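I am attaching a structure below and will ask some questions about it afterwards.
For chain A:
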Amino acid sequence: MKTTISRSLIGAAAAAVLSTAAVAEVESADPIKLTLHDWSGQLINTQIMGAILEEAGYNIEYVQADYIAQFAGLKTGDLSLAMEIWATTGQEALDEAVASGNVVNAGETGLNAIEEWWYPLYMKERCPGLPDWTALQNCAEAFATAETAPKGRYVGGPVTWGGFDEERVEALSLDFEVVHAGTDAALFAELESAYQREAPVILWVYVPHWAPAKYEGEFVEFPPYSAECYNDPSVGLNPNAAYDCGKPRGPIWKAAWAGFADKWPGAFSAVQAYTLTNDEMSAMVAAVDIEGQSIDDVVDAWMDDNEARWMGWIGQ
Partner candidate 1 sequence: MERMFKPSILVFAALFAATWLLAKFGGAWFESPALAWLMEYPKSWVLPLKDYVSAAMKWLVEDANFGLFTFTEFTRAIAWLIEQPYEFVRAVLATGFMDGVGRRAEQIVPPLSWIAVTAAVVALGHYAKSWGLAAIVGLAFLYLAVFGQWESAMITLASVVIAVPFGVVGGLMLGLLTYRHKAFEAVLKPILDLMQTIPVFAYLVPILFMFGFGPVSALVATVIYAMPPMARITTLALQNVDPEIVDFGKMTGCTQRQMTWKILVPSALSGLMVGVNQVIMLSLNMVIIASMIGAGGLGFDVLSSLRRLNIGGGFEAGIAIVVLAIALDRLSQALAERSTTYAPAPAKTGLFVRYKRSGVVAVILIATMALGFFIPALQTYPEGAELSTGAFWTESVKYLNINYFDQFEAVKIFFLNNFLLPIKRFFLGIPWPWAIAMLTLIGWKFGGWKLGLMNLIMATFIAATGMWEKAMITVYLCGASVIIASVIGIPIGIWAALSPRAGRVIGVVIDTLQTLPSFVYLIPVVMLFRIGDFTAMIAIVAYALVPAVRYAAHGVRHVSAELIEAGVVSGCTKWQILLKIRLPLALPEILLGINQTIMLALSMLVITALVGTRDLGQEVYIALTKADTGRGLVAGFAIAFIAIMADRVISASARKAKARYGLD
Partner candidate 2 sequence: MAENIKLACRNVWKLYGPRAAEFLKANPNADLEQVRQAGFVPAVRGANVDVRDGEIFVIMGLSGSGKSTLVRCMSRLIEPTAGALFFEGHDLRKASEKALIDIRRHKMGMVFQHFALLPHLTVLENVAFPLTIQGQTKAKAAARAAEVIELVGLGGREHYYPRALSGGQQQRVGIARSLAVEPELWFLDEPFSALDPLIRREMQDEFLRLQAMLKKTIVFITHDFDEAIRLADRIAIMKDGAIIQVATPEELVMNPASDYVEEFTRHVPRDKVISVGAVMQKGAEGAGEGLRMEGKIADIAEAVVSANAPQMVVDSAGKPVGAIDPETVINVLIGRVR
């Protein structure tokens, strides 16, 4: 079974649900409804998109929605646009929705998702050979805790994220026990705790995220992902097991209601044109989550600094 992942609980943020007279001539004054989830990157991404569309004269409404549950809304037109569908976690749901004919893939955001085993830099000395995964075969004990010794302890994401880490440990004969955090807050609390004490830790980290900016560390380099590796046991290092490779990486997609392009054609071309880079996003996420700036301020700053860029996207 493939993963269906919800990065978190159902989203939350202050939603301003209001409407106003549009500034410029637009195809429809009905509000375009953008979904908000609960990680900062997505909020920034969505609010930049929203700000651009407002500059173009469209009416915008933000709606909190669950990452997976939002597809139900996108199919009916209750929701218009979702700015972050991660290939790593939402591909299956997106493909299913697109296949239904009611949702369209509006292209890449320019962001690339990485999800993988990750360790703080100080563990490199204790387990020479990292970041190559084979090093883990020899120094599992360096990652052990009293409960798991002599096995290493790997903190995986919430079970809803899938990830096939138990299978990976098995297929690659890693002497690790997989412990699942219940939420991403708990996951990173483990990291924070260990990092403060420079204690052994290895866990599931994803980017774009603030953690790699706050903590020094690296991703483990597993054999690269391929669909065959996941589906076909004979492919990969272990001829008898699937999942003998790393986790998939891939773009973060934009997904829209199928009727979007007809109702707001101008907006749709702006949405398609919109791209950011991983570096830009990481900097903004760090500004919010580490420096404590407000999302509004970060979004405003981006809008001011990149006026030419987004003016081009809205065709002015």
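Details
Heads up, the rule we're going with is that a contact is a pair of C-beta atoms (placed from the backbone, for glycine too) under 8 Å apart; a residue touches a chain by one contact, two chains touch by 3 or more; residues count from 1.
Selection rule, in plain terms: all candidates are chains of the complex that A comes from, given by their letters.
All of these numbers come straight from a predicted model, not from anything done at the bench.
Screening 1 or 2 for touch with chain A: in this complex the touching candidate is 1.
Interface residues of chain A, counted against candidate 1 in their complex, comprise 4, 6, 8-20, 23, 31, 35, 38-40, 50-51, 54, 59-69, 72-73, 78-79, 145-147, 155, 158-160, 179-186, 188-190, 192-193, 196-197, 199, 210, 289-290, 292, 296, 299-300.
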